[in-house]
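Take a look at the structure below.
Some chains have been omitted; the remaining ones sit where they do in the full complex.
Chain IDs A and B follow the sequence of writing; residue 1 opens each chain.
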Amino acid sequence: MSVHVRVQAEPFDAGAQTARLSALSTHTGGVGVFVGQVRGGHGLIAMTLEHYPGMTEASLNMLAHEAVARFALTGCTLIHRVGRLEVGAGIVFVGASAPHRGAALTATSFLIDRLKTGAPFWKREEYADGRTQWVDARETDEDAARAWGLKNP
Amino acid sequence: MADRVTVLFFAALREQIGQESLSVTIPAGGVPVQVLREQIEKADPAIALAFAEQPRLRVAVNQTLVPFEQMVQPGDEVAFFPPMTGG
């Protein structure tokens, strides 16, 4: 079992991270991955990701270890970028490897649902007309996180 | 100094309040987060306004999310922020 967590300004290499998860154990039969990226539209040109250094890494580590235990993963990787990210740029990499596909895919959904509302990141949108705006938390995201069982107050 | 807590603000709260950290004196035996909250709201109208506009205010003590009934002890780090929007 291997947990890999990073908070970084630099881009991540989704391919290298997926390959790393694939190679972790000969008992791995499936690797699930989710990449979140800055979606364009409505004049959006970039997002700035703010975080709470220290708590961020602790939250991601706790989340990864919870997923490993809950879904009997062979490996789990969470990488979240911070700083200014333009349309099309990767924001988050979530990966889970397991003996069978069900665990890998369910863990991937669990990780991104929980990460969205349970780790201290905040997004500020930046538009072509110069306007900036903090992203509002969506009730549907909080519902999705809660659907995995009570966790956050 | 021994009876102080560090208070941090993030994201929209940090911008509205215009500062990212405070040092606040609390009773040596500690107080619930809710009491600390009211104390800093009274001390700074900008904080009162920012909190009032944030109906889903979150709080972390020593980097762990907690309910507002949680006790804060001298030396703790208390962070207030809006709901998180990562991923």
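Simple rule for what comes next: contacts are C-beta pairs under 8 Å (C-beta built on N, C-alpha and C of every residue); 3 or more make two chains touch, one makes a residue touch a chain.
Just so it is clear, the model here is predicted, and its values are computed rather than measured.
A.B. asks: For validation, list the number of copies of each labeled chain in the whole complex.
C.D. replies: A x2, B x2
Keep this in mind: only the chains that are shown with their structure count from here on.
A.B. asks: Cα centroid separation between chain A and chain B, in whole Å?
C.D. replies: 26
A.B. asks: For the complex, which residues does chain A have touching chain B?
C.D. replies: Touch residues, chain A against chain B: 36, 49-52, 54-55, 58, 80, 91-92, 112, 115-124, 134-137, 141-142, 152-153.
A.B. asks: Considering only the defined contacts, which chain B positions touch chain A in the complex?
C.D. replies: 8, 10-12, 56, 60, 63-67, 79, 81-87
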